[in-house]
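Please read the structure below before turning to the comments.
On to subunit A.
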Amino acid sequence: GCEPAAPTVADNSVSTSDTAGSGKKMPVAAEATSTETPVSTTANTELQGRVEIDGSSTVFPISEATASEFYKKFPNVTVNVGVSGTGGGFKRFTKGETDVSDASRPIKGEEFDAANESGVSFVELPVAYDGLTIVVHKDNDWVDHLTVDEIKTIFNADTAAKSWSEVRDGWPNKPIQIFAPGTDSGTFDYFMEVVAGKKGSLRADMSTSEDDNVLVTGVSGSPSAIGFFGVAYYEENKDKLKAVPVINPETGDAVSPESSTIESGEYAPFSRPLFIYINAKSLSRPEVKRFATFYIQNAPKMAEKTGYVALPADIYKMGLKNVRSRKTGTHYVNADGEKREGPVTEVFQATNLNTGK
Partner candidate 1 sequence: MVPRINSMNTVTKANTVTSKNTVTTEKEAFAGSPTIQTATPTEISQEQFALEILNLDSWYGDFQALHGVTIKIPRNQVTAFIGPSGCGKSTLLRWCNRMNDTIAIARASGTLRMGDTDLLSKSIDVVDLRRRVGIVFQKANPFPKSIFDNVAFGPRLHMKANRSELADLVEWSLRKAALWDEVKDRLNKPALGLSGGQQQRLCIARAIAVGPEVLLMDEPCSALDPASTLAIEDLMDELRTQYTIVIVTHNMQQASRCSDKTAFFFEGKVVEYGPTDRIFTNPENKQTEDYVSGRFG
Partner candidate 2 sequence: MPESSSQSNSDQRSTPELRGRAGRMLTEKWFSYLCVATATSSVAVLCWLLYSILSHGLPALSWTLLSNPPEPDPEQAGVRPAFFGTVWVCAMCGLMTLPIGIATAILLEEFPPKSKLGGWVYGLIQLNISNLAGVPSVVYGILGLTAFVSMFGLFERDQDSQSSGFELGVTYYNQFFSEGDRAILIPVENVDDKLSVVSEGMEAYTFARDADGATIVDYSKLVPTEINVITYDDPYPEDPAVLENTLFADAEAGRVSQKSWYYFQVPFGRGVLAGAMTLMLVILPVIIISSQEALRAVPSSLRAGALGLGATPWQVVRTVTLPAAIPGIMTGAILAMSRAIGETAPILIIAGIVYIRNAPQHLMDDFTVMPLQIYNWTSRPQEAFHDIAAGGIIILLAILLSFNAIAVLIRQKMQKPLS
């Protein structure tokens, strides 16, 4: 069962209270039933159906863990989780092929347009903080930290350092091998935006894979390699990898990706939120609705379990509310189709909601 955890969510009884899909419904009665009726603790075999999830590999561990827990409660609901990267997931999601899309970056303007065009409306839900982690081999004894500029030297197409000695004087003249997420990745997009800006591009001679596990294997097997991905994959493989502290451009401190620094935003510029997007039409299906609320309720617990960091409780509350009341649209694209920048706590506000057409 998952009852005892989920500390940051006040409304931990939603699993039974939202049945009719009504936001107006009183939580009082529901709360009363949830703690006492046996239905909520034993598996409910009545609920049927399937939930189709695809998208980010970064979010995948959370979704997978959630699906696994959900299955214990609702064994007759099939939850399929695919990994095609954020971009790949959105391509399917905006065509209405999937119910839920995992994303390690907010939806882009063009993807939002595509969704509008094909009549797909969705609810946007931030689920966790991730620290995009830059990793090297665990025996790498020269990289103590990296500045954003050094990262640019390594990854930018125009500089593309061939060996470590080109990055910082005194580092060994060993060739740099790079393992990076594929271009359909939200992580890739996020990293590229930070490192290369809107117009630049990352170097071409990297080994890419949409599967972050392959990147872990790659970096952990090559002493002079470097790579980056979501912190969960680092947490799971701490014994093989070394996370590189990044110099916070504002404070000048070297910051490692830890829950505290990620949560506080100190781990800049690589602290970022993770999302799931839920197709509004699917949401009217009891099983999807159940899954969505289950996801939000358990997100803090699952995030921590998989190595990510829980968001402030308010955000989950608001997410839950949006689900209940079908507040569709994105907060990250403004009316002109531009991306809205800023920390998730600021952007994820009702006022910023762009409902599209």
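As a working rule, a contact is a pair of C-beta atoms (placed from the backbone, for glycine too) under 8 Å apart; a residue touches a chain by one contact, two chains touch by 3 or more; residues count from 1.
With respect to how the candidates were assembled, all candidates are chains of the complex that A comes from, given by their letters.
Everything numeric in this text was worked out from a predicted model, so none of it was measured.
Every candidate listed (1 or 2) is part of this complex; the one in touch with subunit A, counting any copy, is 2.
Here subunit A touches candidate 2 in the complex through residues 16, 19-22, 24-26, 29, 37, 39, 44-49, 60-61, 64-65, 67-68, 71, 76, 78-84, 96, 118-120, 211, 213-214, 216-217, 220, 236-237, 240, 284-290, 306, going by the rule given at the top.
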